[in-house]
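Of the protein chains in this complex, one is absent; all others appear in place.
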Amino acid sequence: MYRFLGKHTSLRAWLLLLPAALWLFVFFVAPLFIVLAYSFLERGTYGGVVWSFTLENFQRVFDPLYFNTFLRSFYIAGVTTLITLILGFPLAGYIATRPAARRGTLVLALMIPFWTNFLIRTYAWLTLLRTNTGLINVTLLSLGLIKEPLSLFGNDFAIILGLVYGWLPDMVLPIFAALDRLDPALIEAARDLYASETKVFWRVIWPLSLPGVVAGSMLVFIPSLGAFVTPAILGGGKSLMIGNIISNQFLAAHDWPFGSALSFVMMTVMLAATLIYFRVTSGKERRQL
Amino acid sequence: MSVNAARLSRRSRAAWLKKRVAQTLFSTYGIGAYLFLYLPIVVLVLFSFNDSRSTAQWAGFTTRWYVEMANDRQIILSLWNSVFVAVVSTAISTVIGTLAAMAMERYRFSGKLMMDAVLYLPIIIPDIAMAIMLLIFFNLSGIGFKPWEVLFFGVRLKVPFSVIIGHVAFNISFVAVVVRARLAQMDMTLEEAAGDLYADPWRTFWRVTFPMMLPGILGGALMAFTLSLDDFVITFFTSGAGFNTLPVRVFSMIKKGVTPKINAVSTMMLLFSLLLVGISITLSKGGDSESSIDRAV
Partner (left out) sequence: MAYEYAVELRDVTKRFGPVVAVDDVTLSIQQGKFYSLLGPSGCGKTTTLRMIAGFEVPSEGEVVIGGEVQGHLPPYQRPVNTVFQNYALFPHMTVAQNIAFGLEMRKIPRGEIRRRVGEMLELVHLSGMEKRRPTQLSGGQQQRVALARALVNRPKVLLLDEPLGALDLKLRQAMQLELKALQEQVGITFIYVTHDQGEALTMSDKIAVMNQGRVLQLGSPEEIYENPVNRFVADFIGETNFIPVEIKGDGETPVVGIGAEAVRAVWAKDALPVGRSAVLSIRPEKIALRRPGAEEAGAGRACISGRVVNLMYLGTDTRYVVRIADDVEVVVRMQNVSSAAHFFRIGETVELTWDPQHGRVMDVV
C-alpha cells in the first residue's frame, strides 16, 4: 500500500497526532484523573477540597437519598430508551419502505430536529406542558374537555416525554440504516416459505436489524442517563435526575468531592454499557451504521 | 372456474383487505410521527408572533418580540459570543482533528488503541461529566478563566479561554470521526496512481488526497460549528460568572419565566440551524456518496 509519508510511520503518526494528543491529554485525560482523585478527598469549607484520603464520598453515593435518584435516572433512561425504540422502529420501517426519492427527504426531515438546539426543543415542550399556562392545558380547559389542569409538567412524565422527543432521531437513524441495508429478497424469501407478517418480522427483520437497534439504544440511553437540561427545564425543580444532583454539588452545595464521586460512578456505568456494546457487536456491524 | 373458487376468493379478499388496512395504518403512523417531531417547533415559532405575553392563547400577530430581542443588548452580546466561540473552536478543532484522523486511519503505530479510546471518550461521556471535569481542572490549575479581550466585527468581547478550550476538546473528536469516515471510504489506488504518474508524496497529498478529503473536512467543520453553537452544558460550567453564549442566555431566561421573547430568540436560532443544514446538504451533494446517515451517527 502506498502511503503519503514514507518510513518511520510510528513517528510520523505521532507527529500528526501531537496537537490532538496534547490537547486531549491536558484538557480531557488530566481532568478525568483529577475528578477521580477528587472523589477520594474531603470537602473544603468554602468549596474546594482538603487533601486527605477518604472513601466517604462513595459511601454517600449509596445513601438512599442519592441512590434513589440514581435508580430513578436509570428508570427514566430505560423507559425513554424503550419508548424511543417502540416509536422509532416503525418510523424507521416507514421511511425504509417509502420510494427511494421520498426516503431522502424523510431522512432529512429527521435530521433537521437533530441539528437544532436541544435546549430550544426542550423549551418548546415547556410552553406546551406547563400546568396553568401551557398550551395543552389551556386549550383543553377552554374547550371544556377537562375541569382541572392535567399534571403534565414537573414530573417523570414530562422528563421522559422531553427525552423521547429529543433523542428519537438518534434511535431511528441507525435502525433505518440497518433496514435500508436489508435485502428485500430476504423478506420475500421468508414470505415464500410460509412466514406470516408477524413471523417475517420476528424471524428475519428483527434479528437482522438488531445491530441498528443496539446502536440506537446506546445513543439514546447514555445521554438520557446523563441528562441535565431536560430535568432542569421540564422537571420543574421537583423531579431530578443524577445530572442535576451532580451539578448541584458544584453550583449550590459546594461539595466537589462528592460531585466528583457521583459523576465518576455515572461515567463508569456508561463506559461499562459501551464496552458491552462493543463486545456484543462486531466491528463490521458497527461500521455499517 | 373450479369448485373452490368461492372459498378461495373469500380468502383472497381477506388478504387484500388486511394488506390495505396495514398499509394505511403504517402510513398514518409515519405521518403522525413526523407531526410529533414538528408540531412543538411549529407552535414555538407561531407564538413568537403572539401579541400577548402568553405562549398558550393566540392574541393576534405582532413582531414586537423580535424588536425587543434586537434591542436587548445582553442577547445581542451573547449572540456575538456564541459566534466567536464557534468560529475559533471550529478552526482549531478542524485542523487538529483532521491531522488526528489522518494518523488514525492511515498508520499502524504503538499506542493507537489508547489514542482511539481518548478520541472516542469525549463523544461517549455525557456533557455534564465533561463539564464538571473541566470546571475542576480550570479551578485547580487557575488557567483559563482569564478572558480573551477581542474586537470581533466591531464588537468588544471578553471570552474566557476556558470556554474555547472546552469546546475544542469535544469538537476534536467529532471532526476526527467524520474525517476518518471519509478517509476510510477513499480509494487508495488513486494515491497509488498519482505515485505511478510521477507525483512525489507531497504533491500526491495536495493534488489527490487532500481534495478528496475536503468534503469530509468541511463536514467535520460544520458539525463542530453546530455543536459549538448549540452547546449549553459545557459553556455553562466552564465560563465562570458574567459570560453568556446564546444558549446560556436562553437557559437563564427560561429559568426566569416563559415569554414570547424566548420564542423569538429560539426562532432565530432555528433559522440559523436550518441554514447550516442547507449548507451541509449542498456540501454533501457536491462531495460524494456519503449518505446523510454517515454524518448523523
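First chain written, first letter: the chains are A and B, and each begins at residue 1.
Basically, contacts are C-beta pairs under 8 Å (C-beta built on N, C-alpha and C of every residue); 3 or more make two chains touch, one makes a residue touch a chain.
Since the structure is predicted, the reported quantities are computational estimates derived from the model, not experimental observations.
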Original post:
In the intact complex, which of the presented chains make contact with the chain not displayed?
Top reply: A, B
Original post:
Which one, A:Leu65, A:Ala100, A:Leu145 or A:Ala185, makes contact with the chain that was left out?
Top reply: A:Ala185
Subject >> Listed residues A:Leu18, A:Leu85 or A:Leu208, member touching the removed chain >> reply: A:Leu208
Subject >> Touching residues on chain B - with respect to the absent chain >> reply: 1-2, 4-5, 8-9, 11-13, 15-16, 19
Subject >> Residues of chain A (touch criterion as defined above) contacting the omitted chain >> reply: 183, 185-186, 188-196, 199, 203-204, 207-208
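The rule is simple: only the chains that are shown with their structure count from here on.
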Original post:
What is the distance in Å between the mean C-alpha positions of chain A and chain B?
Top reply: 15
Original post:
Considering the complex alone, what residue numbers of chain B touch chain A?
Top reply: 22, 26-27, 29-30, 33-34, 36-38, 40-41, 43-44, 47, 54-57, 95-97, 99-100, 102-104, 106-112, 115, 118-119, 121-122, 124-130, 132-137, 139-140, 165-166, 168-169, 172-173, 176, 184, 188, 191-192, 195, 201, 204-205, 209, 226, 229-230, 232-233, 237, 247, 250-251, 254, 258, 262-263, 266, 269-270, 273-274, 276-277, 280-281, 292-293, 296-297
Original post:
How about chain A: which of its residues touch chain B in the complex?
Top reply: 1-6, 9-10, 12-14, 16-17, 19-21, 23-25, 27-32, 34-35, 38, 48, 87, 90-91, 93-95, 97-98, 104, 106-121, 123-128, 130, 133-135, 137-139, 142, 165, 168-169, 173-174, 176-177, 180, 197, 215, 219, 222-223, 225-229, 233, 243, 246-247, 250, 256, 259-260, 263, 266-267, 270-271, 274, 287, 289
